[in-house]
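Only a single protein chain was left out; the remaining protein chains are all shown in position.
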Amino acid sequence: MTSRTDRRRLALPLASLVLLSAAAVGAPWIVSVPPNAIPTDGIIASMPPSLAHPFGTDSLGRDVLSRVLHGARISLAIALLSVALSTSLGAAYGAFAGWIGGRVDTVCMRLLDVALSVPRLLVLLVVAALWGALPNGSLVLLLGLTGWYDVARLVRGDVRALREREFVLAARATGVREARILLRHVVPHVWPTLVVTATLAVAHTIALEAGLSFLGLGVQPPQASWGTILADGFTPGGARWWLTVFPGVAIVTVVLACNALGDALREALSPRQVAA
Amino acid sequence: MSVSSGATPLLEVRDLAKHYPVQGSWWRSPSQFIRAVDGVSFTLHAGETLALVGESGCGKTTTGRAILRLIEPTRGSVRFDGQDLLALDREPLRRLRRHMQIVFQDPFGSLNPRLTIGAAIREGLLVHELAQGAEADRRVAQLLEEVGLRAEHASRYPHEFSGGQRQRVGIARALAVAPKFIVCDEPVSALDVSVQAQVVNLLRDLQRDRGLAYLFIAHDLAVVSHMADRVAVMYLGRIVELAPRAALFAEPRMPYTQALLSAVPVPKPGRAPRRIVLAGDPPSPANPPSGCVFHPRCQHPAKDARCTRDVPVLAEKSPGHWVACHHVDVTTPLPPPLAPA
Amino acid sequence: MSASESGASRRWRALRRILQALFVVWGAATAAFILLRLAPGDPYATQIDELPIPAEARAAWRAERALDAPLATQYVRWLGNVARGNLGWSTLAERPVADVLVNVLPRTLALMGIALLTSLAGGMLLGAWQGTRAGSTGDQAVSATTLVLYSLPEFWLAMLLLQLFAHGLDWLPATGLVSADYDYLPFRAQVRDRLAHFVLPWLTLSLLGVSVFARFQRSSMLEAWREPFVRTARAKGLAERGVRWHAWRTSLVPVLGVAGLVFPSLVSGAVFVERVFAWPGMGYTTVQAVGARDYEFVTAAVVTGSAMTVIGSLLVDGLLRLADPRVRA
Partner (left out) sequence: MTRHLLTVHDLRVAFATEAGPARAVDGVSFTMNAGETVGLVGESGCGKSLTALSLLRLVPDGGRIAPGSRITFEEQDVLAMPERTLRALRGHRLSMIFQEPMTALNPVLTVGDQVAEVVRVHTTASAGEAWTRAVDMLAQVGIPDPAARARQYPHELSGGMRQRVMIAMALILEPALVIADEPTTALDVTIQAQILELLRDLRDRTGMALLLITHDLGVVAEMASRVLVMYAGEVVEEAPVALLFDAPGHPYTEGLLAAVPTLDSTRERLHTIPGTVPAATAWPAGCRFRDRCAHAWERCTTEPPALAQLGPAHRVRCHLVQEPERRRA
């Protein structure tokens, strides 16, 4: 089903994601220093990379490599869970509106217009302002609840188009029950959209969560996350490049890999490849 | 097949209509309708083929789908095998579907690209609990062979087949539930001539062997002349002429039918008929002309104010030959001489 | 088909579009109100409850703001205030929210507007160039670059540019709207100073925007390039330039469609970028307000942000109408 070039384009991003996830999962075994350990004998200050601390230390003397790896666990977990939530929500909403059609669909879409017009970051800022520091669980919930609009729109479009396809009519004419038509003839054609948008959404959510944490509104210190490390390194003076570069590169690697993977999946799963 | 036999017809369509709203929105009821189908009536007997012909947009496809309730009709009645289809609830309708099937025009769109053709054909058997497991496999193999494919094709996907083969799969899918009646919606229009002939012959053979009734929707009059027992000509959502095949092709009465028949290019050089070339395009079904829908393009010499005012009813002008025209009794030779003003 | 009829239906369509936009803004405002009331406790608690004043004074304060009225009454009142432009009191600035907005909003609008124009222009040129030579080395290099740019978080790109151009090369000022000595500068130097401070925020947003539009323009051009009318253009004897123009003109339609959807991300981009460069626009002020628990300002920011998005997509709709005769009435 996938050609050789497709597979090649999938391989690199997939490999980097697998590698990074492995590093995240294996963090406690890869680095011996705990992420929040403040040196008892050393210097409580931010130091550039050295043999002992390959990524340097932050302003409290904590090991940046350890914090980046442990931060990966949190960043990835939050992104994956919230995307799982938003994708399911969006798919359900979109499929419902698209399959029912008519006025229900129109009302659903108007509501979606409203939701889409409120910049997501502003909603997150309001919630942060009102509720203050959010535990990670609530952060997942919040990111999930504000991230499903695009999926809903795309799935609804797909489902509406599929509803008119002749093989769906043929199934209905045969006397197949609606639930079975949805499951067997519609869902398999929506999958590629879901997989692609979910992959791209992971990229977006990683960046968004890092941004929120950077603003001090996401993952709360002392917990390590890529955004909080970046915030620590961000001073008006502008020194301490290691606090900007290492977590930043980690974020960009994941986001880039997800985006590249999404692009490659879109090509590989496009109906042209299946039908022709 | 006798046209006016006294037996109860298998299918009886009365005043069927489908109007689509235009310019509607969710707080305002639509003010204008596209009259895709606007009062269509006919009957179809078991084992008979009625062809529904007309040009694109005349409502023939909508008629076919509305009869099967793949599109909900706006009004009218459809009696199938003694039951009123439009009054049926979802579940009884679903169960009844095994007796009436459809074959689509587009052999690419009518098969789910992600299902093997075996699975597509089995689906009908499974949902109507006609066969399961090995028995279903056997039936699928049998059906594939009946439509001229091979049993081992069952495990292949639609894209592995040519257009003609896919159309055979579509026919096998429809046959799986052993229906009495099939709507053939332009089943050969997308096919090349040599393949088209194969599928036309297949449909005829199946009708003979299984006693099927066809509603054969087509725009190609030549194909229709090979398939149909009776022919209904549609224009702008209405049947304007309905007659036994021979009568319709030999002696078309309605001016539109005459023009339609004369427009078909004949593959015999130097023997082209004297052609009636209609002016302009068919009007929009959102805004059909008053009176006879054909009057703006009509070439009939006796065309008069009545044509623009009164809707002509489809009336039986000679046994079995129904025409919707005010002036059909004024016999006109083909083509009509244009009277000097 | 008559001209007057289509004119009337066109006007009706435009009116309907504007009504829809109003509905959307109303929806956003309602959502903001609900969020504000959903918050744990009384959002005004910190403002008033910790003040060493008598309980009656507190009650009077609340009554004055109708905070003791039923929720529905509060909602109607609040909506009325919003409609009249009374967006509340900013505790951070100690001024009406509307006053603060009048100051900071134009800056952000200018930043977003100019960045959007550069993004569109740059992205369209780049993408159109790529679309006609898909698969070439040049196309692959540009695609790789735009993919990387597209994957950079706004704040991180801003930090890199800050580090490079301000701290490293010292070409441009690092932060703020103007330099400290702005008031003492001659007029031309003032203009130059303002522009110098504008460059980095603009550059950050534009680089990201170019990558977004280049990617869409490329695929849209690629699609148009395969359309039969491109072959017709060649068959007419057009030179490649003319053929490319045909394809580009058609490829604009989907790209403009996308432009209508980027406003929310443009808003969040502005928030991050203003924060990094401490450039006191709407975004920077909102972040400050969040830190200071300035509820009414943050709520107003949501309503304003939504209104900006809605107005932006209305404008894009207008452009789309110009570009695509098929969506015209």
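By written order: A, B and C. Residues from 1 in each chain.
We adopt the following convention: a contact is a pair of C-beta atoms (placed from the backbone, for glycine too) under 8 Å apart; a residue touches a chain by one contact, two chains touch by 3 or more.
Everything numeric here is computed off the predicted structure, so don't read it as measured data.
Colleague: Quick one: jot down which shown chains the absent chain touches.
Modeller: Hidden chain, whole complex, touched shown chains: B, C.
Colleague: Touching the hidden chain in the complete assembly: which of B:Asp15, B:Asp84 or B:Asp192 does that?
Modeller: Per the contact definition at the top, the residue touching the missing chain is B:Asp192.
Colleague: Who touches the missing chain here, C:Pro54, C:Pro70, C:Pro186 or C:Pro228?
Modeller: C:Pro228
Colleague: Would you mind spotting which of C:Arg16, C:Arg192 or C:Arg249 touches the chain that isn't drawn?
Modeller: Going through C:Arg16, C:Arg192 or C:Arg249 one by one, C:Arg249 is the residue touching the chain not shown.
Colleague: Thinking of the whole complex, not just what is shown, which of C:Leu238, C:Val258 or C:Ala278 touches the missing chain?
Modeller: With C:Leu238, C:Val258 or C:Ala278 as choices, the missing chain is touched by C:Leu238.
Colleague: Touching the absent chain: which residues on chain B qualify?
Modeller: Against the left-out chain, chain B lists 55-56, 162, 164-165, 192-198, 200-201, 204, 219-223, 225-226, 249, 259-270, 272, 275, 277-278, 280-281.
Colleague: If you put the missing chain back, which residues of chain C would it touch?
Modeller: 227-229, 231-239, 242, 246, 249-250, 252-253, 323-326
Throughout what follows, only the chains that are shown with their structure count from here on.
Colleague: Viewed as a graph of touching chains, is the assembly arranged as a line, ring, star, complete set, or other?
Modeller: line
Colleague: Which one of the chains is farthest from chain A, going by Cα centres?
Modeller: B
Colleague: In whole angstrom, how far does the Cα centroid of chain A sit from the Cα centroid of chain C?
Modeller: Roughly 22 Å separates the two chain centres.
Colleague: Roughly how far is chain A from chain B, centre to centre by C-alpha average, rounded to an integer in Å?
Modeller: One centre to the other, that is 51 Å.
Colleague: Residues of chain A touching 2+ other chains?
Modeller: 110
Colleague: Got the chain C residues that touch at least 2 other chains?
Modeller: Expected reply: no residues.
Colleague: Where on chain A does chain C make contact in their complex?
Modeller: 110-111, 113-114, 116-123, 125-131, 203, 207, 210-211, 214-217, 230, 234, 236-239, 241, 244, 248, 251-252, 255-256, 259-260, 263
Colleague: Quick one: which bits of chain B touch chain A in the complex? Just the residue numbers, please.
Modeller: So the residues of chain B in touch with chain A come to 25-26, 65, 68, 70, 94-98, 100-102, 104, 106, 108-115, 120, 123-124, 127-128, 158-159, 170, 173, 176-177.
Colleague: Which residues of chain A touch chain B once you look at their complex with the stated criterion?
Modeller: Interface residues on chain A, with respect to chain B: 103, 106-107, 110, 165-167, 169-177, 180, 184-185, 188-189, 271, 274-276.
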